[in-house]
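Of the protein chains in this complex, all but one are displayed in their positions.
In order of appearance the chains are A, B and C, and numbering begins at 1 in each one.
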Amino acid sequence: MKKIALAIALAFAAGAASTAQAQEKSIRISGFGAKSGVVRSFGINGEAAMLAAADQINKAGGVKLADGSKARIVVDYYDDRCTAEEGISVIRRIAGTDSLVAVGPTCSNVAEPLFGILQKKVDDKGDSGLQMPVFTDVAIKVGLARISEWAFRNVPNEMTMYSSVFYWLRGKHPQAKTVYGGVEEDFAHSRATWHVVMKDRATANNYTLLGESKWLLNDTNFATQVREMKKANADVVAISAHPFTTCGVLKEMQRQGVKPKVLIGLTSSSSMETMQGCAKQAEGMIIPTSYAPVNKEAKAASDATAKFKGSADLHSMAAWENMFILKSVMEDMKISGAKAEVQADRRKIRDGLAKLRTTPGLLGVNSRTEDREADKPYLFVQAKGGQWVVIHNPL
Amino acid sequence: MDFYFGLAQLIGVHTLLGLSAYVVLLTGQVSLAQAGFFAIGAYVAAMLTVLAGWHLVPALGAAALTGATTACAVGFPALRVKGLMLVIATLAFGEGVRLFFFNFDYQIARGDVKVGPLGGEGFRQIRFFPENGWTTLEVMLFIWIFVLLVMALLWWLDRSRYGAVLRAVGEDELAAQSAGINLTAVKVSAITLGGAIAALGGGLYAHYATHIEHLSFGILLATFAIAYPIVGGLASVFGTLAAVLFVQGFLVEGLRDLGDWRNLLFGALIVLAMNLRPRGFLDAGNLRAIKRLFWGGGRGAP
Amino acid sequence: MALLELQGVSRHFGGVRAIDGLDLEVREGEILGLIGPNGSGKSTAVNVITGLYPPSAGRIAFDGRDITAAATHRRLSEGIARTFQNIRLFGGLTVWQNLWVAQNSARDRAARGFLSRWMGGQSGAREGIGKLLAFAGLAGREDELASNLAFGEQRRLEFARALAAKPKLLLLDEPAAGMNAGEIADLDERIRAVRERGVTVLLIEHHMELVMAVTDRVAVLNFGQKIAEGTPAQIQAHSAVRKAYLGGDH
Partner (left out) sequence: MLDLLQSASDGVLYGATYALIGIGFTLVFGVMHKINMAYGAASVGGAYLGLMVLKLGAGLPVPLVFFGSFLAGGLLGWMVYLACFHFIPLSSPLATLMSTVGMLLLIDEVIVHTTDGMPQNYPALFDDVMLRFGEFTLRGDLLLVFLVSVACMAGLLALLYRTRLGLATRAVSQQAIAAQLCGIRLAQVNVTTFVITGLLGGIAGAMIGAAVGTLSPLLTTPLTVKGLIVTVIGGLGSVPGAIVAGLLVGGFENVIQLYRGVTERDLYVMLLLFAFLVFRPGGLFAPAGGRN
């Protein structure tokens, strides 16, 4: 027991030391998300993008504070293992440091409870929820920021994106009239995206819905579902699932010879994971995304992130954008940057974020909504020869 | 400081979960159903505070009662089997509960939003604590009042004849039967008590997390429930507490700054702990040593 | 008067008839020896009497009541206690606790309320257990874990545990196995002392000297059936018994 006690003490001491190594004027931004488990790549890429963005800001002189001096941005990143409990512990831990704002989490199932422990309405004295601005980069399930006035998100608006996808398809494939859905039923994000977003947007664009097949996050046998899909013989098949089951379903579709005219995928599947798992079967799949290296700025961000051993995708580039948005908010709101003023600075950042109606983004201007969500420019990518290729850019 | 209070809340909730498995383990039964009772408690307590507007305390009471009733009803058929069969049977029950909540919708309109559990989307906005202005410290104290009450209850039970009988059944069922002990009654009572404690923990968890969904109550949680008393040792309730501190305080939070190493060490250290201390951190031997340390050579209770 | 009565009791395991139509009577206050070669069905008889195996056929009565279908723990509170051939103590419990958990007699149940019997501390039981400890020669060892006792002490503790239930009938399943001469003499005394207190004893034993010395009557089993019954002297002279033990040549 003694040894363990010592180890615990050492571990905590190490934690304290790393947070205490403050340089001459610096401000802290904390990232958090999954860096373990099957969605580990989210955290790795998100952290790399934040570090790369901070590096770029610092090289350009840092953040200007209220007194006119400049401060460097220090980034730290916490792993929440994609669990609610750890997410809550991590945000409390971050709130206990001098960190001014938290960027995360990666998982929607962490974001829900996390936003739940934040204060619901600002200045509500009766609400003892945590008062810490959170600026989410990845967790994408629709409508989450509504939970708390301290929660902000810079994630693509799936409503707009899929609306546009189906609208675009109308013109591109006028003969396609029917839609069939496949949904990973037990995962918060994919489930909501099909039932709330895709279905609704498809019918709004005059598509006939022929049915839906459901499967679970860690299912491996999709024969029955694909058979249903085959029977429906729809022109468009929309799959709202993460890469692992997306690949499983695509492989089964190949076996059974299901070849819809158009294949649509879930936003988060437009990553390298799908290509690692089933590049051949994914060929031709169309996914709307809020990032692709289509312009100079976007390419530069991608290169900078690669230097920190992360890859650029719609998630990590949202983290990148967040850093620059936060920099300008901090300068506009004239934060003091002093350790004693942390809570006041956090409030300023929150108010600054709430006021924003537009923010600069890698693909162009992001607009921001009343309920603290973003409406980001997007483009459509298609799987071609193991790469995601931009096939339509509505900008 | 709030961070440590929050961590203490979580440790408290997990201690209740571990203690619920501890009671059942004393009778020699490995139950993976504790996550199921935990989930039942979480949903019942949350529905009572959010949908019915109850105060948390009676809601927790109702949760514990529901947990106990379910456990008692499950105990009779499940305890017909033992060993590995029981492990699988209880695992199946726990998964059954999870899948029930996966399919469970019960929403009512509250203003322009709907509240209540919604199948796979989970149950959002269980905000009894913040809405009533409880600080993190107050919530922590509230949770720990329950933890200490349960620990005291179990500590006292351990000194009662009932506690000795539980352990006797765990040692040798045949001999216990022949010594006049009604095995069914003892095992069912233990799992009922365990069900109540787990459901109490679940009720607190729901309000700690503010959002619950079926995926939070899976096999991993059930495994953690039995891991605490096994890693900590069955000699005393403090073993479970020690193991929760080790797992949640050290492996999860303490090692956070090790980054990637933390996750690798998690499994490896559990393997190592079981190799070094197969009977858990606190066994009868070092418990005596600790007693001697505190109370001098005198033997404790007669 | 018969305290325990077996009428035509059989117990089959698959095709094996471990006991087959056994009639046996244990009279109140006596010490009855039950002997027989290995595999003759002695231990099965004990397990059927205590309810661990339900009989395949036949009827068991205890103290005038039919207990054929009663559960094991019920039979104990009715007054049938036992020891095991291979000692089965609660090794992780202390000596004291081993005796404490076994206090399940009907008298104990009647004397104390449910809560005080189960939830009460150790003080209520102190006096009775003190006597048992003294009887088993384990006074002063009460805080020792049962698994840490020496072999002879474990035998004595198990004996005391059976007595903790205040039985009317005590079944001793080969209590002398593995004991030396001195320990067997002690055991002899202890069995007699128990009978003095009014407990009837059914002694299953291989050790003939002990059986012949301590019992009032002896019953002999072979191939699951009773082949002889009588006083020790009668049994010693019985030809069928000699044949069963020594083979056909004598």
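Assume a residue touches a chain if its C-beta (ideal position, glycine included) is under 8 Å from a C-beta of that chain, and two chains touch if they have at least 3 such contacts.
This structure is a prediction, so every number in the text was calculated from the model and none was measured.
Visitor: Sort by label and list the shown chains the missing chain touches.
Guide: In the entire complex, chains touched by the missing one are A, B.
Visitor: Which of these touches the unseen chain: B:13, B:89 or B:221?
Guide: Residue touching the chain left out of view: B:89.
Visitor: Would you mind spotting which of A:86, A:112, A:185 or A:345 touches the chain that isn't drawn?
Guide: A:185
Visitor: Looking beyond the chains shown, say which of A:55, A:124, A:200 or A:219 touches the absent one.
Guide: A:219
Visitor: Determine which one of A:36, A:164, A:302 or A:359 touches the chain that has been left out.
Guide: Counting the whole complex, the residue in contact with the absent chain is A:36.
Visitor: List every residue of subunit A that touches the chain not included in the displayed model.
Guide: With respect to the unshown chain, the touching residues of subunit A are 36-41, 44, 185-186, 214-221, 223-225, 227, 243-244, 247-248, 251, 254-257, 272-273, 276-279.
Visitor: Extract the touching residues of subunit B with respect to the undisplayed chain.
Guide: Against the left-out chain, subunit B lists 25, 30, 77-78, 80-85, 87-89, 91-93, 95-96, 99-100, 102-103, 119-120, 218-220, 223, 226-227, 230-231, 260, 263-264, 266-271, 273-275, 278-279.
Everything below uses one rule, namely that only the chains that are shown with their structure count from here on.
Visitor: Counting C-beta pairs in contact, which comes out ahead: B-C or A-B?
Guide: A-B
Visitor: On a C-alpha centroid basis, what's the spacing between subunit A and subunit C, in Å?
Guide: Going by mean C-alpha positions, subunit A sits 73 Å from subunit C.
Visitor: Take the average of all CA coordinates in subunit A, do the same for subunit B, and state the distance between these two points in whole angstrom.
Guide: Whole-Å distance between the two chain centres: 34.
Visitor: Which of the residues in subunit C end up touching subunit B in this complex?
Guide: By the definition above, subunit C touches subunit B via 50, 52, 71-73, 76-77, 81-82, 84, 88-93, 96-98, 100-105, 117-122, 125-126, 142-143, 145, 161, 164-165.
Visitor: List the residues on subunit B that touch subunit A in their complex, please.
Guide: 1-4, 6-7, 10, 102, 120-122, 124-127, 129-136, 208-216, 242, 246, 249-250, 252-260, 262-263, 281
Visitor: Show me the residue ranges of subunit B that touch subunit C in the complex, using the header's touch definition.
Guide: Interface residues on subunit B, with respect to subunit C: 157, 159-162, 164-165, 167-168, 170-172, 174-183, 284, 299, 301-302.
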